[in-house]
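Only a single protein chain was left out; the remaining protein chains are all shown in position.
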Amino acid sequence: MANDAIRQQLEAFRALKTDLHYKDFLITWEHPRQEIEAILALAEALKLLHQQGTSYRAFDSGLAISIFRDNSTRTRFSFAAAASALGFTLSELDEQKSQIAHGETVRETANMISFMAEVIGIRDDMFLGEGHRYMKEVGDALTDGAERGVLHRRPSIVNLQCDVDHPTQALADLAWLKKHFGGLDQLKGKKLAMSWAYSPSYGKPLSVPQGVIGLMTRFGMEVTLAHPEGYGLIPEVLEVARRNAAESGGKFQVATSMEEAFRGADVVYPKSWAPYHVMQRRTEILKTSDTAALKALEKECLANNARFTGWECDRAKMNLTRGGKALYMHCLPADISGVSCQQGEVSAEVFEQYRIPTYHEASYKPFVISALMFLTRLRDPGAKLAAIVERARRLSL
Amino acid sequence: MANDAIRQQLEAFRALKTDLHYKDFLITWEHPRQEIEAILALAEALKLLHQQGTSYRAFDSGLAISIFRDNSTRTRFSFAAAASALGFTLSELDEQKSQIAHGETVRETANMISFMAEVIGIRDDMFLGEGHRYMKEVGDALTDGAERGVLHRRPSIVNLQCDVDHPTQALADLAWLKKHFGGLDQLKGKKLAMSWAYSPSYGKPLSVPQGVIGLMTRFGMEVTLAHPEGYGLIPEVLEVARRNAAESGGKFQVATSMEEAFRGADVVYPKSWAPYHVMQRRTEILKTSDTAALKALEKECLANNARFTGWECDRAKMNLTRGGKALYMHCLPADISGVSCQQGEVSAEVFEQYRIPTYHEASYKPFVISALMFLTRLRDPGAKLAAIVERARRLSL
Partner (left out) sequence: MANDAIRQQLEAFRALKTDLHYKDFLITWEHPRQEIEAILALAEALKLLHQQGTSYRAFDSGLAISIFRDNSTRTRFSFAAAASALGFTLSELDEQKSQIAHGETVRETANMISFMAEVIGIRDDMFLGEGHRYMKEVGDALTDGAERGVLHRRPSIVNLQCDVDHPTQALADLAWLKKHFGGLDQLKGKKLAMSWAYSPSYGKPLSVPQGVIGLMTRFGMEVTLAHPEGYGLIPEVLEVARRNAAESGGKFQVATSMEEAFRGADVVYPKSWAPYHVMQRRTEILKTSDTAALKALEKECLANNARFTGWECDRAKMNLTRGGKALYMHCLPADISGVSCQQGEVSAEVFEQYRIPTYHEASYKPFVISALMFLTRLRDPGAKLAAIVERARRLSL
């Protein structure tokens, strides 16, 4: 039966066209919907293979390099797990221990670490307007290095969270929605509330809500973004969401209260983020290393945040959703009132009810990253997957 | 001949029953003696395979995660070596670089890192009453995650030193004693002196002496624990040692001087540790981050330690042992008088005489950890070992 389910995903995958070989994966909306579907089918197939205890190793050696310019647990281990499962060696670029501080240029470092690299995963989400630009700069350097024969093969960049998108998170979220509702076609018309929530911290990236509204609107979902005044996202991404919704027959609208967004929702995603303009000021201040200004900004922000402690996902608000039973989602870790903080994004009771579902949501990330590595490094991923599935079938006889 | 020795260990191993599949290994005395013997036979077989240059790789991929909450060289490299030899990818959880500081719960982190993990090695020996509890908490979270389908397979925890036991050290010690005396049955009636020794540092964990008295008493050894007044171990572990000795036909007693313990001993293990009640006070202080109190405690402790500089393993005390020729053991690094400190646990002359034997003692650790990984991850470790040995035989023809 496991084999049947795997073969089904294999067939779904082989019916879809992808064009990712030696390319990067930075922003979901830069890729056709068919490619997104292929990633999900492949991720599901790999997850089923792992579940039944079959290796899906596809490579003999090669480096998977990660560059984390911000802390990470989930994504770090997902990337490590994906590299291990596929047969790559993980190598982390610790910029503190490298000579990058010497004034080395990005284009030079990009080439220097890449002579035998296959994949480079990058998290750079601290500065608005910088993370995505940095990844493009690395990518351009890799293209140049490959064209000039410095690199035998151009490594692929996988965005592990930038200032614009958090594609491996959003894809894991979508994979979970697909599983939960029984297929991507089941998402059409489902209402999703992507809502700001109160947190006693500040400076959280905007990439998770942006990634969610930028991806879910492509599958006919009716997405409502809710946030207090002044907590808007990057305007261009709102445009993307609007366009996506128009094209997919879904909806995208902005609300001014969590309650409004939750009303009748099938899915809620309450999550804190910093105001766009605060992130911009923070980016400027961080460049000058003005500690006093940074402290002042933090104080101002926390004071502003404190005006919105009512933006907590609690039982009363959950009761507004469809049948009071919307699916609660979070990228984790959540700020749970009375658990990880005094008052936070979600009440302890609601979180506890949905704790295991959020773990399932997270469980897709290593397989989504595996799929991205698989698709970007293999010329004929369909044939390779078929060979792996056939190997698995023979082993299970 | 090498093949004969390997086959002998294989047969010994296959004659012993183990029940470790997908389980944890935290405390030696929670496992039946037969399982301990199986671990040693397997470790010896793997060591012989490595010695003759044959790979004992058993897995294609998968993560072996280590969490070091205290410094480590020997155990860190033993864990890395074991993971590499078996085919796992090592991934270290650096809590500074993760989001754990965000108030994330242990049960959440345990699941988040484990979607594709096979083994999790943990060192948490700094706080009395905490290390073992932490490992149990992680283990409970993993069990919960596996039962609820979040984890495809429950990873196994290997205790790399907690506040109660240091099982991979004690098992390596026992493997070395088995080798040195020519078999586990040769240990019966042998006298072992586990003695406190002076060190100019303070705050060393109690888990090594506890691990030694908790394990060696199970094999009929006559174990004497010696320490100055006030340097006692956890009372429950003394109980375990007493019960073990009674059951195995060995002995367990407490002495008040190194000389008393050494008299007629076949094996001596002089090693410093902090007084139990000091560790308790230290644990309390560390929670409050009261640096002044910590300094005061350190000063008080070092002054107290200084009253016992006579507890040094020197030639005169070694002369008290059986024929003056007891085997000296240490988990390393030792505080060697005139080498690594002015005055320490052991004289330079005694240490130099036994330096190579202590290296042999240490050399068992990577193979003990390999054995624990092998036993906890394979459903039929006997069949797998037989296949590896057969592969080795064919390669050597």
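Labels A and B are assigned to the chains in the order they are written; within every chain, residues are numbered from 1.
The rule we apply is simple: a residue touches a chain if its C-beta (ideal position, glycine included) is under 8 Å from a C-beta of that chain, and two chains touch if they have at least 3 such contacts.
Just so we're clear, the structure is a prediction, and the values are computed from it rather than from any experiment.
The omitted chain makes contact with just one of the residues A:Gln34, A:Thr105, A:Gln353 or A:Ser396: A:Thr105. Screening A:Ala81, A:Ile113, A:Ala172 or A:Ala261 against the full complex identifies A:Ile113 as the residue touching the chain left out. Screening B:Ser84, B:Thr105 or B:Gln343 against the full complex identifies B:Ser84 as the residue touching the chain left out. Of the candidate positions A:Arg7, A:Arg153 or A:His360, contact with the hidden chain is made by A:Arg153. Residues of chain A in touch with the missing chain: 60-63, 65, 88-89, 91, 93, 97-105, 108-109, 111-113, 115-117, 145, 148-153. Counting the whole complex, the residues of chain B in touch with the unshown chain are 50-51, 53, 55, 57, 68, 71-74, 76-78, 80-87, 89-90, 201, 332-333, 335, 339-341, 355-356, 359-360, 362-363, 365-366.
In this text, only the chains that are shown with their structure count from here on.
If you average the CA atoms of chain A and of chain B, the two centres end up 40 Å from each other.
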